[in-house]
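Quick one: this structure, given as structure tokens, is what I'll be asking you about.
Of the protein chains in this complex, all but one are displayed in their positions.
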Amino acid sequence: MPASPETPLLQARGLTKRFGSFAALSDVDFVLEPGEVRGLVGSNGAGKSTLVKILTGAHAPSKGQVFLRGTPLPAGAPLEMLEAGIACIYQHSSLVPSLPVLDNVFLGRQPTRRLGFIDRRTQRERAERLIAEHGIEVDLGALVGNLSTVKQKEVEILKALALNARIILMDEPTAWLSRSEVTKLHRTIRRLKSQDVGVLYISHVLDEVFQVCDSVMIMRDGRVVWNGLVSEIERQRLVDLMVGEKLGAASRAATHQERKPGGTGEVRLSCKDLTRRNLFTGVSFDLHAGEILCVAGLIGAKRSELVHSIFGSDRFDSGTLELNGAPIRIHAPGGAIASGLGLVPEDRHRDGLFLAHSVAENLSMVALNKVSRLGLLRRAEMNGAASRQIERLGIVPQDASRIVGRLSGGNQQKVMIGKWLEAEPKILILDEPTVGVDVGAKAEIYTILRRLRDQGTAVLVISSDIEEVMTLSDRIAVMVSGRILSIHDAGTITQDELVARIGGAA
Amino acid sequence: MRILIGNASLDPRRFLAAYALPIALVLVAASFAVAQPAFLSVGNLTGIVHRVTTTGIMAIGMTFVIMTGGIDLSVGPVMALSGLVAYFALQAPGLPTGAAVLAGLLAGMLVGAINGLAISFLRLPPIIVTLGMLSIVRGVALTLGGPELHQINGQPSYTFIGTGFLLGLPFSIWIFAAVALVMIFVQVKTTFSLQIATIGDNERAAYLSGRRVRLVKAMSYVLCSLTAAAAGIIESSQVYTASATFGEFGTELDVIAAVVLGGTSLLGGRGSVARTLVGVLFLGVVNNGLNILNVPIDVQLIVKGAIIVIALAFSERVAARNQT
Amino acid sequence: MARLRRLPNLPLALFFVALYVAFSLLSPRFNNATNIENILSGYSFMAILAIGESLPILTRGIDLSVGSTVALGGMILFDLSMILGLPGYIAVPAAILATTLAGVVNGLLITRLRLQPFVATLATLAAYRGSVYAISGRQLYPELGTKAIRDPWLLGVETYFDVGGATHLDRLFGFPFIPLSFFMMLAVLVATQIVLSRTRFGLDLKTVGGNPEAARLAGIRVDRTIVAAYALSGFCAGLAAVILVARMTTSTEALGTGMELTAISAAVIGGVSLQGGVGSASGPALGAFLLGVILIGLTLAGFSQYVQQIITGTILIGAVWYDRVLSQRRRRVAERLQGGEHASIA
Partner (left out) sequence: MSDKSKVLRNRGRRRFLQGTALGTVALAAGTASTAGAGVLSSFVGKTYAAEPPKKLKMAFVQFLPHTVPAAWSKGIESVLRSQDNIAYELLDGQSKVEVQISLMDTLINEGVAAIFLQPVDSVAVAPSIAKAKRAGIPVITLNIDAAEKHAAHVEMSHFLGAKDIAKEMGARMGGKGKVAILNAPPGIVIRDMRTNGFMQGLKDYHPGIKVIADQAADWSRKKAQDVLSTILAANPDIAGVYGVNDSMALGAVDVAKQKGILDKLVIFGNDGEKDALESIEKGELTGTQYTDVYQQGRFAAVAATVLATGGVSARSFTSQGRVLMPYIIATKETVGQIRPDQRW
């Protein structure tokens, strides 16, 4: 039945969620109209994820009620929410790696014939129709686990579309997407708009919010602090509302900083045509002490593979690696660390953190020898080091014994970086250091990296976020499908030129 | 404090979570004591400890393996093997007892090394590797010693291990206590056990943090087999006999049950030797109580199963309640 | 993330064939009709058990209680037909119902009490064995211990079909008589295979094992699925019990001791991943018969009983290793094609 003008498509009234004494969400109201794209922004821990969880039925609100076209929805009932047509694209994959794409698209709601037999034909037809409609390229037969992260995201979107949902929640949908794919996604969103689907769009990338959203809702400490049309608010004010005045200023300051191309001029690490078959070829560059070199490129340009090969957690077939002018061969991360390298990996949950362990334990895992003698732990020193890093990185809560799994994304990211700072590497490589991190934390991370640089550390950053590259880099290396296309001093290349080159233009 | 509940605060709910099992232990023990006062007699209490020495020592080693997210089903036959090797070493003229014991322990460690290599370097599923070794080691032991019982005569220094007394307590209990204390220290204080736990938590992250993941993992299996070997030697000297049929099927399950009862998750990542010991005592008390009340075997098994379920469900509940 | 392994059981099948050929060369008596008949009649029940076991494993669980459950089913059959003198067509369904319920209990312990499957079924392993002792007709009426079950409906399970004769294949070569138990195994195999590959339930099983969170978010009734998995495992244990009792014309309290480990080995050899989400029905069945072929083959080849254990263990590890090598090669290829992330270390 068509939504009558006065009853909104989705309405939340006084949503409140308490965990023990801590209120993750307090008294949140909002409405979502058909064909509306509503942005939802806020720092990590502002309560965005909690809100999403309530809307998907993963959590039941402690107080408040959600209405679909005026009719109240049951609390904490995933299935009913789905059947009501509320789909969600999560930050972390909700796919089954061991199943083919087709099955994942219809996960839990395969069209079935009698006796719960799956109607393969209908399933495939519907999937193909969707693919055609939304111009998504994916092999329905492939195992999801063998797909790249990007493809997996597309499958997730496909999955949501397959529900022909009236409402789609997107939690950081672009976190792992390259620029071109983001635009593709936005096209999809506009199409959904035209089909009267309501979209709740959560993102830390403010540009996207301004590009795609009609209205925006700003959250802080579990409350909605601003709510209105995008046209009525300008970027700076939004940032301030999100992170509070102080941090806002910090992030402003972060954008204009003096650059030091070539740093101290002393070459720390130099790659001489590193090659790994089918991945990257003839990669050569020098990394100087006291500079930040950003490797810009699209996801899938094999930048992660490159740095893992450098770091020894993966191999390369040919080429040489020189450390301070002397050629070295690194076989395992242990060796890399011993010779002063550090690598902050891309996926903090898969590669970075010990979620069941305390902040202190996580922070000391790389520089274990610093907090131990003869294999004996020194808890005192461990906690000392921990509180030092907590201080330095502004990790909240300031509790070294807190289990990392319970921290917000931004703080987890900080812990992961802090782990490496403890080891005081001469060369620090960061792979997408600010993915899924809010503006405030971003700014802080930038400041940290700059401080490192100024202390003479050589910093290599891999980023798909053009803004980040432009903000952070002293020099920019453009990598396209496994090759370094060119290296520029910051300031000698404009954002648009960079975008063009990343796209593969000569 | 920290020994039992790591770095948990004194928050009452967490406290309860941490002490769910000890509390359950006390309750069960109390009810047995009511039903049969003799349960509390000094003799019986030391009897309980004496009974769990071998299982307990093995459970300590198993804790580390399970903390890595692995499991070791091969401990039973290792007991038999180490006992036999020690026995044959004792037959060698002029070989000191110490050397014989060492030989037995080495045999065990060899098995552990093979487990470790296969699991951490060939990356095979632990349950299958150790299941295979379960039958391999048994086969080796039987080829070595045959089905006969080899009596250990005239080896006072060897039989002292299992049957001697020191300050009024069985010597094997002292060994148990020593091992327990050392391993608690190792688990709480050393980087080794921290690495073990982190590997269980996120192996790849540990690897990328420059940890020598494979080595550490392999070592945990060596350690586990070592404890099994020690248990085997203790048993063989307790019964003046070495035989390839010792450590019969089911031993490994008892050991694992004790570890899990102690709250070590089979998914790895967290675990505590001290808690394992509580689990060991728990099972010991249950067995002893059921014997002392002369409960028939069928009821015994059912009750044992029920108690395990209840105890775990209880601590699970408490843990879940303060899950935020 | 569940470790990814595609599984055409091809490598296993090849290994099986290779082994079969090897044994045939080693001992003349191995590759003959009688022996094939022995393998079929001696290990079909184990295949059924392994298929059943693979369902809980698919959900990232494990069922250690199958051995005791078999004993439970067996003893119930024994009591019903020996003490109560009930005919097979009542006793058999009753026993299977009981073992299925035993499975349900496992499932409930895991879902309701949130126990780890390993522990829950470890506890029931003890409890069910205890129940077997408790209800054992052999203990209540010692004289029954020396009497055989004569119920035709029950013993009917232990019949053989002269397929060769019917199809005249036996004119070409010595064709084995096929035991009914083998056809039962085939039925279970086909049914399970269809359920796994074609039905919602099968997919839910894999989803629950492959990514429980995703399953929950997709609105799949995770708990119900898990309970069903253990129930089916219990059901298969019941079938196995029926076959065994029909073979032995009695049941013993010790029946099925250690069977769980054999079943698990068979399942894992058959490519069922202990990380959940990955598995088939044909694999475990093949694995079970592989184990049978090994035992019989080594016996015929005249290996000492103790050396046999060593070889069996080695083959078990070897099979998994070989499978791992292949799957890793496949994964690498897949990455090349997909241009995905670097091979994970874990």
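Read from first to last, the chains carry the letters A, B and C; within each, the first residue is number 1.
Everything below uses one rule, namely that contacts are C-beta pairs under 8 Å (C-beta built on N, C-alpha and C of every residue); 3 or more make two chains touch, one makes a residue touch a chain.
Keep in mind it's a predicted model, so treat the numbers as computed, not measured.
If the full complex is used, which shown chains touch the chain that is missing here?
B, C
Among C:S131, C:T207 or C:T250, which residue is in contact with the omitted chain in the full complex?
Residue touching the absent chain, from the options given: C:T250.
Considering the whole complex, which of C:T159, C:Q305 or C:Q328 touches the chain not shown?
If we include the chain that is not displayed, C:Q305 is the one touching it.
Specify the residue from the set C:P11, C:G145 or C:G318 that touches the hidden chain.
Going through C:P11, C:G145 or C:G318 one by one, C:G145 is the residue touching the chain not shown.
Have a look at C:N32, C:Q193 or C:T314 and name the one touching the chain we're not showing.
For the chain that is not drawn, the touching residue is C:N32.
Where does subunit B touch the missing chain, residue by residue?
Missing-chain contacts on subunit B: residues 36, 38-39, 41, 43-44, 47, 50-51, 54, 142, 146-149, 151, 163, 235, 238-241, 244-245, 248-249, 288, 291-294, 296-297, 300.
Write the list of subunit C residues that the hidden chain touches.
Subunit C touches the missing chain through residues 29, 32, 34-35, 38, 41-43, 45-46, 133, 136, 138-139, 142, 145-148, 158, 244, 247-255, 257-259, 292, 295-296, 299-300, 302, 304-306, 308.
In this section, only the chains that are shown with their structure count from here on.
Does A-C or A-B have the larger number of C-beta pairs in contact?
More C-beta contacts join the chains of A-C.
So which chain is farthest from subunit B, going by the mean of the CA atoms in each chain?
Between subunit B and the rest, the longest centre separation is with A.
Which whole number of Å gives the spacing of the CA centres of subunit B and subunit C?
30
Quick check: how many Å separate the C-alpha centres of subunit A and subunit B?
Averaging C-alpha atoms per chain gives centres 44 Å apart.
Give the residues of subunit B touching no fewer than two other chains, as numbers and ranges.
Residue numbers touching two or more other chains: 202, 204, 207-208.
Hunt down the residues of subunit C that sit against at least two other chains at once, touch-wise.
344-345
Per the contact definition, I'd like the list of subunit B residues that touch subunit C in the complex.
73, 118, 122-125, 127-129, 131-140, 142-143, 202-204, 207-208, 213, 249, 253, 256-257, 260-261, 265-267, 296-306, 308-309, 312-313, 316, 320
How about subunit A: which of its residues touch subunit B in the complex?
These residues of subunit A touch subunit B: 19-20, 22, 311, 313, 332-334, 336-338, 343, 345, 350-358, 360-361, 365-366, 368, 372, 375-377, 401, 406, 419.
So in the complex, which bits of subunit B are touching subunit A?
Within the complex, subunit B touches subunit A at residues 7-9, 189-192, 194-195, 197-198, 201-202, 204-212, 269-270, 322, 324.
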